[in-house]
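Removed: one protein chain of the complex. Kept in place: all other protein chains.
By letter and in written order, the chains are A and B; residue numbering begins at 1 in each of them.
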Amino acid sequence: MSDPKDFVAVLDSDARKTPRRIAFITKRTSPQVRVKDEDRVMTYPEAFFRAAVAIEVLAIALVVTSLLWNAPLEGLANPMHTPNPAKAPWYFLGLQELLHYFPPVVAGVLIPGLVVMALIVIPYFNINVEAEGLWLRDKVKRMRIFGIVVVIFCVFLAVFDVWVALVPTIIVAAFMLLAARTDPQTASGFKRWLVGKPLSFWIMTWFLVELFVLTAIGTFFRGPGWSWVLPWRA
Amino acid sequence: MASTLDQLLDQVRDNRVWRSIFRSGSGESNLRRALFVQQNVFLHLFSVKARKRTLEFSATWYLGALTFGTFLILVITGILLMLYYHPSVPQAYADMKDLQFVVSSGVFLRNLHRWSAHAMVFLVFAHMFKVFYRGAYRPPREFNWVIGVVLLLVTLLLSYTGYLLPWDQLAYWAVTVGSNIASAVPVMGSKIRFLMLGGTAVNANALLRFYVLHCVILPFAAVLFIAIHFWRIRKDGGIYAGEPATEVKSK
Partner (left out) sequence: MSDDPKATNPPDNPAEMSRRNFFIKMGAGSAAVAALGTAAFSYQYLSPNVLYEPSPVVDAGKPDHYPPDSVTLDPVTAIYVVRTAEGFFALSAICTHLGCMTAYKPELGIIACPCHGSKFKTDGVKIEGPAPRPLPWLRMWLSDDGNLMVDRSSAVAIKQLVRV
């Protein structure tokens, strides 16, 4: 390598000049090159036909479903008679279940708003980008924070009688504790996989489980007057 | 017989008229395959070559493509259904009955539209979770993730506005509850509800607004953001396929 003084490093914002990137290798060592070239195939037909087949399979499934099952259609809209129960479409039933416990401002505006905000900012937080195992560093401090947050959240849910959200929270927290107690060096299998999971994984999994449970309850376990029903008895 | 079919195809594709429209010509060469993608206004969003690892089923489960597939089914069935649907009260409900009992294949198209809508909502959530769990939101793909969240909201809104259109009990009360939730927004809530419904109650104005939202405004927004979403995939280096197995060479 030639002497760095042979070059002049300049910061230039002249748009007419094409910028060049120059690597300065300062140590007297030979450069190590990571070979990053990958196998490539022609988009047509490889990618094209894979996508076409996938969509065709989906289309066949949907067509068969449409031939066998009719979409529901109830009676003409009658502003003077509210059916009981009046249920939202299935993807909103989780929200409707929450409305049972919290006022509309919270369950209808605040929580969905916070969820959307939280989703949007995920990639902008370094902790999500680095995605290292939650319990692999600062274990004691993180356990303390974890304990406080979980207890406060569970008390909050219990005070408002939101058992449907409390149970999944406890289950996910139990798995997090299991991961915390696992020694990354000696563990194997599922526990080893679990201990390497980052905070973003835990929060998202908690969200997924809550979504699933709340929607399932709203769909199957709620009857007239939003009362609790057992679907196998109804 | 096989060769005559090929000869026939070649004859169709080798003349002036065909080549003036489709410039990729005939034959089985890689050049033709490349041109097929690169010279096509819809397909040139793709790169001519794709990394093999991104095409594996285990990479993405093809969820993004499947979501787009349901969207296409919905657009086509939706446009066909529009031919028999009048967005007025109570004609809308009568049209639903018409579609079910009078129109040839009406019940099939309506069913297909409805089930594809449910499938699309499910697939868009599944796609979001899959992208998250494999870390495909990380830089440089952060903004595409945000576009994805926007598309999730557009999908939910499309489903919600479409829900009102049959004007049955299910539709009417679902929208009543939904608009009352909207009015729970502090400060602006009642104004939002008023604008959403085009009035104070769920009536003919609300139906028309939801119809225009469902058939014009939201599909337009969806196409726009889908285009940006696909463009960003290309610009961010293609579909994320995890870290490649690297070979470290030193001199």
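Going forward, a contact is a pair of C-beta atoms (placed from the backbone, for glycine too) under 8 Å apart; a residue touches a chain by one contact, two chains touch by 3 or more.
This structure is a prediction, so every number in the text was calculated from the model and none was measured.
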Listed residues B:11, B:39, B:105 or B:200, member touching the removed chain = B:105
Chain not shown, touching residues in subunit B | 1-2, 5-6, 27-30, 80, 83-84, 98, 102-106, 109
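Here is the rule we go by: only the chains that are shown with their structure count from here on.
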Centroid distance [mean C-alpha coordinates] between subunit B and subunit A, Å | 21
Residues of subunit A touching subunit B in their complex?
-> 30-36, 38-48, 50-51, 54-55, 58-59, 62-63, 65-67, 69-79, 81-83, 86-92, 96, 99, 103-105, 108-109, 116, 119-120, 122-124, 128-129, 131, 200-201, 204, 208, 211
As the complex stands, subunit B meets subunit A at residues 30, 33-34, 36-37, 43, 46-53, 55, 62, 65-66, 68-70, 72-73, 89-90, 93, 96-97, 100, 107-108, 110-116, 118-119, 121-122, 125, 128-129, 132-133, 135, 137-139, 141-142, 145-146, 149, 152-153, 156, 159-160, 163, 166-174, 177-178, 180-182, 184-186, 201-202, 244, 246-251
